[in-house]
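My structure is below; once you've seen it, I'll send some questions.
Here the complex is missing one protein chain, while the rest keep their positions.
Then we have chain A:
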Amino acid sequence: MRRLNWSTYAQALLMPLAAILLGLLVGAIAIWTVGGSVLTTYQEMWKGAFGSFYFTTSTLTRAVPIIFAALGVSLAFRAGFFNLGAEGQMIFGALAAALAALYVPGPGVVKMLAAIVAGMLAGGLWSTLAGWLDTKFRMNLLITTLLLNYIASLFAGYLVAFPLKEKGGSGGAQTAMLDKSVWMPKLFDGMTLHAGFIVAIVIAVLLALFLRYTTKGYEIRMLGSNPLFAAYGGVNRGRLMLMSMMMSGALAGLAGTFEVLGTQYRYIDNMLSTPGYAWSGIMATLLAGSNPIGSVAAAILLAALQTGGMGVERNTEVPLEISSVIQSSLILFVSARITFSFIKRKKARAADGHSA
C-alpha cells in the first residue's frame, strides 16, 4: 500500500487553501466596496450554507450535480483532455432520463434504472462525439466540446417547447411530471437531500480507486501526464480517449439524471444551465487538481458559496453577485497553475505530429 506522505499532501492542499483565502479576501473588498459589513455578510453566508440542518442539506443537494459534473471533467482531465462540454452532456442526460422515466413501461424501479442508463448513455455519447471528431478529423476538443453545449441546450429547449411539451400544462417549456414511483427517495423527511448524494459519493470513491488500482486507470493517468510516454509504452491514444470521453460524459449525464429524478421530477428548459452546474463542476475540478475525492470537497464548497450567497441576499443589502465574485477569484488564483501545465502539454504534443 502507498504510504502517506504528509508533506506532499500538505503541499497539495496548500494551493487550494491559499486560493480560497485570497478569494475570500477579494470578496471582502467587493463587499466593502458596495458598502456592506464584511463580518455580517460572511456570517450570513455561513448561516445560509450551513446555519441549520435544513440549510446544510440544501447545500448538499445543490452539490450533487456539481459533484457528478466535476467527477466527469476530472476523469477527462486526468487523461489529458479538456472536456468543456459537461453542460451539454448534462442536458442530454437529463432529457433522456426524463423521457425514459416517462415512457419506459414497467414498475418504478425499472423506470428508474432505465432513466439512469439512458442519462449516462446520452451524456456519454454526446461527449464521445467530440472525442471522435478529434481522433477522426483532429478537431480541437476545447472548441468542439464547448460548441456542442449550445447545440444540446438549444435542441433540448426546442424539444420541450414543442414536440415533448407537457400536455395542458402551465405553459412553460417542460416535460410532463414524472410518476411518483420514480422519484429518488429523500434521505431525511422534509429535506431536499435525495439518494443521488450517496450515489455521487460512492462514484467518487470508485473513480479514485479506478484511477489508482486498474490498468485502464493507469493508462489514463500516463496519457494525461505525458502523451508521448504513453504512446511509446504502447497505449492506444485514440481508443483510450474515446473511452475516457465516454465515461466523462456519462458522469455529466448522471448529473442531469439525478436533477430530474431527485429534485425537479421533470425536464425543464434551462434547469441546468441557469444555475451553472457544469461550470461549477469544472471549477471544482480545477480547484481540486482533478483529484476525485478533492473534487467532492470542492463541489460542496462551491455549492456552499452559492447557497450562502442566497442567504446573504435574503438577509442583507449585499447582492447575490458577491458570491460569484468570490467563486471567480478562486478560479483565477488556481488557474495560474493549470494554464501553465496545459501549455506544457501542448508543447509536448507539437513536438511530435504522429503519435500525439
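The rule is simple: a residue touches a chain if its C-beta (ideal position, glycine included) is under 8 Å from a C-beta of that chain, and two chains touch if they have at least 3 such contacts; residues count from 1.
The definition used in the following text is that contacts and distances are computed from a predicted model.
Participant: For the complex's missing chain, which UniProt name, "Heme exporter protein A", "Kef-type potassium/proton antiporter accessory protein, CPA2 family", "4Fe-4S dicluster domain-containing protein" or "Simple sugar transport system ATP-binding protein"?
Facilitator: Result for the unshown chain: "Simple sugar transport system ATP-binding protein".
Participant: Of A:103, A:137 or A:213, which sits in contact with the chain we cannot see?
Facilitator: Of all options in A:103, A:137 or A:213, contact with the hidden chain holds for A:213.
Participant: Of the residues listed, A:37, A:56 or A:225, which one is in contact with the missing chain?
Facilitator: Counting the whole complex, the residue in contact with the absent chain is A:225.
Participant: List every residue of chain A that touches the chain not included in the displayed model.
Facilitator: 1-3, 5, 213-216, 218-219, 221-222, 225-226, 228-236, 348, 351-352, 354-355
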